[in-house]
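In this view, the complex is presented without one of its protein chains, the others remaining in place.
Then we have chain A:
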Amino acid sequence: MITLSDVQVKFDQLTIFDHLQLEFESNKTHVLLGPSGCGKTTILRLISGLLKPTKGEIFLDDKNITQIEQKDRSSLLGFMVQEGGLFPHLTIRDNILLPGILHKKDLTCLKTRLKELVEMVQLDPLHLNRYPIELSGGQKQRAALIRALILDPPVLLMDEPMSALDPLVRMSLQKSLKVVFNELKKTVILVTHSLNEASFFAHETYLLNSGKIEQRGSFEEILKNPATEFARDFINSQVPLV
């Protein structure tokens, strides 16, 4: 369980969050929905350690992760960003192994794990020797997913990992992701603005608007009973015009 306890985030005079209280249950997929600038990415940055809360604490189970070293934190959290964030000077294999090397993990173990993940995520093993620039967007995201999983962290944070892909590639990646989520039983927090993705993945959905949780529940619940006017508008804006 990830708990954000009474978190405040302030930039100079601007308050993004105040008294934010959130729990993410373990081994489930949580989807943060909302328009740009609503603060959904900020929540991921807070959990990942890129951003320090001005007030409040963040717990992973009983562990207060606001206090621990970033390196220790990075072994608990896999992070996947929009365009992969793969290092262009490293091969795909070296990119994937880098977190393991930084944590001084045994190389043979890492390689075994790499092999398993490549199979599960359906990355062509030939791509391991290529450089990021030689791969298509979908393949790059598969590689980025493997990198996020290589240390076997209990938590997977995903910041719009599919928004830059074309629909067919996106669909195939979505399927792979679902397989991974089900098999590995990770606590996943996925940020997106697409209702489709939310409906496809979410055990629990959170609709955010300017630093506030507008509604929380199962996707169907939000879809059927929008709690606020904003929730209604947000849902209606994405209903296909048939």
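Simple rule for what comes next: contacts are C-beta pairs under 8 Å (C-beta built on N, C-alpha and C of every residue); 3 or more make two chains touch, one makes a residue touch a chain; residues count from 1.
Everything below uses one rule, namely that contacts and distances are computed from a predicted model.
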Name per UniProt, for the chain absent here [options: "NADH-quinone oxidoreductase subunit H", "Alkylation response protein AidB-like acyl-CoA dehydrogenase", "ABC transmembrane type-1 domain-containing protein" or "Peptide/nickel transport system permease protein"]: "ABC transmembrane type-1 domain-containing protein"
Selected from A:Arg73, A:His127 or A:Arg170 as touching the chain missing from the view: A:Arg73
Contact with the hidden chain (one of A:Pro99, A:Gly138, A:Pro161 or A:Pro226): A:Pro99
Those residues of chain A which, in the complete complex, touch the missing chain: 48-50, 69-74, 79, 81, 83, 85, 87-91, 98-99, 102, 131-134
